[in-house]
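Please find one structure pasted underneath; my questions will follow.
Note that one protein chain is taken out, while the other chains of the complex remain in position.
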Amino acid sequence: METTGKQPAKIITLLTDFGHQDPYVGIMKGVLLGLCPEAQIVDLTHEVIPYQIGQAAFLLEQSWSWFPAGSIHLVVVDPGVGSVRRPVVLQAAGHFFVGPDNGVFSRVPPGEVREIDIGASPASNTFHGRDIFGPAAARLARGHSFAVLGSIIQDPVRLSVEEKVVLHIDRFGNIITSLRSASHPGPITLRVGNAVIKRRAETYAEVPPGELFLIEGSSGYLEIALNQGSAAAFLAVAVGTRL
Amino acid sequence: METTGKQPAKIITLLTDFGHQDPYVGIMKGVLLGLCPEAQIVDLTHEVIPYQIGQAAFLLEQSWSWFPAGSIHLVVVDPGVGSVRRPVVLQAAGHFFVGPDNGVFSRVPPGEVREIDIGASPASNTFHGRDIFGPAAARLARGHSFAVLGSIIQDPVRLSVEEKVVLHIDRFGNIITSLRSASHPGPITLRVGNAVIKRRAETYAEVPPGELFLIEGSSGYLEIALNQGSAAAFLAVAVGTRL
Partner (left out) sequence: METTGKQPAKIITLLTDFGHQDPYVGIMKGVLLGLCPEAQIVDLTHEVIPYQIGQAAFLLEQSWSWFPAGSIHLVVVDPGVGSVRRPVVLQAAGHFFVGPDNGVFSRVPPGEVREIDIGASPASNTFHGRDIFGPAAARLARGHSFAVLGSIIQDPVRLSVEEKVVLHIDRFGNIITSLRSASHPGPITLRVGNAVIKRRAETYAEVPPGELFLIEGSSGYLEIALNQGSAAAFLAVAVGTRL
């Protein structure tokens, strides 16, 4: 592999709360391709609920390890943009993670974290995906050394992943909770508003329509489901609701 | 493989009912790029109504032939995942089609169909796009022979394409029916609930606002339209509704 031109293009994945109607994702891609024309950009999702750091951490956890080693995962869910929260790069398990130091990387393995040195670059106060995180990801994609991006920090923000909370609601209205199925092998009772959910099923088919139940999802977390219905709509819960 | 670097990258198109809020499409792309870094991945749509095989077949029919010969079309609309339905690869008209043997390929030309040999691979029961179909598509993209993917089958599922049904509802609320315009050149009366639609128009402009009418869409199928309104909302029909 002595000729880098024959190496596969570096992959940069994007995970944001920008949605699809605004031009922000496109602008970020323009910056990335301007700095690293060979980058292969992959959208994870841009439909994170605005500012839901915990949901972003969950979606990143589900996705990153399915990409080849060396991939760069850019996360821009950043309610603190313009404040003092630090821009960081994390190297862990052979992958790179770029984004704000607000806990979005709480569910990836720990590794070496560096605060991105923004020097005298003229960053806006509102769009660090374009001005700081994107350029840092592009530099990694071009082969720049991780070490030159900034100095190591010892105290990156890691959210408690033990809190009982709604991590995500999928397309079908299933409620993905923060409870790992493996950590709760026995009977369990969940209370959501006035509803009490006790039944635990192995498959959807074994539960009558209209009944709420718990099931281990493909992510390894316990999910609250409603056969042939949206558990999230029925229970009126949202991402971030405490359980 | 010294010459493959100069060939155009193989195109893999994706057609699913995964939506955009979950991480499934991103995960599938990670698997594809891990196995075939040169693949050029194109999203057809991920907004197929969950489990609507007939709609997926229609959308695939509209799209595949606009891609270059040799393209690989990966379809994951798979209500039977984890059951006995077979994973298949179809070679037809110089293109490849990968997905479940449930009728999603009913509207592409017939060709040679092989059941994907999954051997002892550890496939999940819930995500064959990641575990079976994606890897098969990536192998084709890397130039593996179609023949080695599995054995020929003679009885692939092909849905009747004669059924009168709503195939698709477009962004404007036009109802695309399964009736080919060319097969119904004369007067035609469609009954939907209490509404009777007789008028057939050549252009939208010739019909007063608020009146339902039939028109030949760009797809060659008869569409039920409502000038300056959503026919689908007005008639309260959905994809899959029988006519």
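Every chain is named by a letter (A and B) in the order it is written, and numbering of its residues begins at 1.
FYI, a contact is a pair of C-beta atoms (placed from the backbone, for glycine too) under 8 Å apart; a residue touches a chain by one contact, two chains touch by 3 or more.
Everything numeric here is computed off the predicted structure, so don't read it as measured data.
Shown as candidates are B:Ser63, B:Gln91 or B:Thr241; the residue that touches the absent chain is B:Ser63. Only one of A:Pro23, A:Gly119 or A:Pro209 touches the chain withheld from this view, namely A:Pro23. Taking the complete complex into account, residues 6, 8-9, 11, 13, 20, 40, 42-47, 59, 62-63, 66-68, 71, 168-172, 218 of chain B touch the chain not shown. If you put the missing chain back, the residues of chain A touching it would be 18-23, 25-27, 29-31, 33-34, 37-38, 41, 50, 124, 126-127, 130.
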